[in-house]
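Only a single protein chain was left out; the remaining protein chains are all shown in position.
Lettered A and B in written order, each chain numbered from 1.
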Amino acid sequence: MGLYELREGRRFLVRVPRGEELVAHVDDLINEHGIEQGFISGIGAVSEATIGFYDQDTHEYRELDLTGGIEIVSLLGNISQKEGRSHAHLHIGLADHEGRMYGGHLSGARVFLTELVIVEFTGRELERVPDEATGLVCWP
Amino acid sequence: MGLYELREGRRFLVRVPRGEELVAHVDDLINEHGIEQGFISGIGAVSEATIGFYDQDTHEYRELDLTGGIEIVSLLGNISQKEGRSHAHLHIGLADHEGRMYGGHLSGARVFLTELVIVEFTGRELERVPDEATGLVCWP
Partner (left out) sequence: MGLYELREGRRFLVRVPRGEELVAHVDDLINEHGIEQGFISGIGAVSEATIGFYDQDTHEYRELDLTGGIEIVSLLGNISQKEGRSHAHLHIGLADHEGRMYGGHLSGARVFLTELVIVEFTGRELERVPDEATGLVCWP
């Protein structure tokens, strides 16, 4: 079924400092604090961002760069293991100064102010493995 | 007030297999595993989707079909009881290959890869009932 039952762990509220690269910051944070599986959500603003769209035929990412002061409308994702480290898979919805929204896989972003909620799941390890059918690295 | 306090139940990470219809898959999964109330979120990609917009005057849904490889930027919703079965009410934000976003009520979607977080709530049953004022089936 691809369904994994875990146990509740710790929970965190996090302010990501201005100027940080968001993806690297989350990666450092979850590895430093030993958060191996979980749920992550966030809101805030970034000064620039790169979002990706996976081409389901060619199995390559296309990317879009946004600049100029952007609201994080929704940051949603999960935490699991990938190549022996904790890994956050994050998708993001962003709004420009007219309110128009752009979204996709979060490749990178420069933080203006970002507030995260992290809920840790424990009790078993969930590790991503390469998946030939999609070309992605997925839960088995 | 319409406020219902519940207790924490199980929590799950779920990979929905490629090719599945997402709404039917979630419905099967929550009924099979006895998840009666809860929170659900997800990210991923679908190959096609139908989203709905409720006309608040005529009380009818209008629908939009999207095709061509679409990112799930945000899947958010709740689980409660409807006509004696577990029911997931899901809204979805989708991005096309230019990053432009479309969203609404999730009527149906064909999965490319979808990862869900489900947090079960227990301790009381919450059942949807028809609501004349909105024309929807709501918590009392």
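Keep this in mind: contacts are C-beta pairs under 8 Å (C-beta built on N, C-alpha and C of every residue); 3 or more make two chains touch, one makes a residue touch a chain.
This one's a predicted model, so the numbers in the text were calculated from it and none came from an experiment.
Enquirer: Which candidate, A:Asn31, A:Ser47 or A:Thr134, sits in contact with the chain we can't see?
Expert: A:Ser47
Enquirer: Among A:Glu5, A:Asp55 or A:Glu71, which residue is in touch with the absent chain?
Expert: A:Glu71
Enquirer: Touching the missing chain, which residues of subunit A?
Expert: Residues 8, 10-18, 29, 33, 41-45, 47, 69, 71-76, 93-101, 112-113, 115, 117, 119 of subunit A touch the chain that is not shown.
Enquirer: For subunit B, which residues lie in contact with the unshown chain of the complex?
Expert: 1-8, 37, 39, 41, 51, 53-57, 62, 64, 74, 76-78, 80, 89-93, 101-105, 119, 121, 126, 131, 133-134, 136, 138-140
By our rule, only the chains that are shown with their structure count from here on.
Enquirer: Just curious, how far off is subunit B from subunit A if you go by their C-alpha centres, in Å?
Expert: Inter-chain centre distance comes to 21 Å.
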